[in-house]
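Sharing a structure below in structure tokens format, with a few things to ask.
With one protein chain removed, the remaining protein chains of the complex are shown where they sit.
== chain A ==
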Amino acid sequence: MTATALKKEIDMADVQNSKAWQKACTKDDLVAFSGIAAWLETADGPAQVAIFYLPGLRGQGDELYALDHHDPFSNANVIARGIVGDLKGAPVVASPIYKQHFRLEDGQCLEDENVKLRTWKIEFKGDEVWVEG
């Protein structure tokens, strides 16, 4: 398969499977100021999603973050087990393996501008945690 063909297929998939909100877990499963991982069947196929919970950080809207659990530097699924913090004003998680930082908001790696983790929309519905994917 050529690169162009591959690109086409993904485009097709995007069109065919539109994203939908689904339940990931409950508030009880979360660990405050840290992360957990969830297994989701998304429109793009199965995904391991790291979910971070920063209660009371900057008003209700900014408490939850969902990004790729997969660490592109080590190729291991470990992002949810990193330390959460903030650098230059933005909340980040540090990969537990080689310690690169990823912005929680958009998955951008601070050490390497070419690397960005996938992110998903996430929010509370009552006591449940819902992700769009």
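We take it that a contact is a pair of C-beta atoms (placed from the backbone, for glycine too) under 8 Å apart; a residue touches a chain by one contact, two chains touch by 3 or more; residues count from 1.
The definition used in the following text is that contacts and distances are computed from a predicted model.
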*asked:* Considering only the chain that is not displayed, what protein name does its UniProt record carry among "Nitrite reductase large subunit", "Fe-S cluster assembly protein SufD", "ABC transporter permease subunit" or "(2Fe-2S)-binding protein"?
replied: "Nitrite reductase large subunit"
*Name, in rising order, the residues on chain A that touch the hidden chain in the full complex.*
24-25, 29, 31-34, 36-40, 48, 51, 54, 57, 74-78, 81-89, 91-92, 94, 96-99, 101, 111
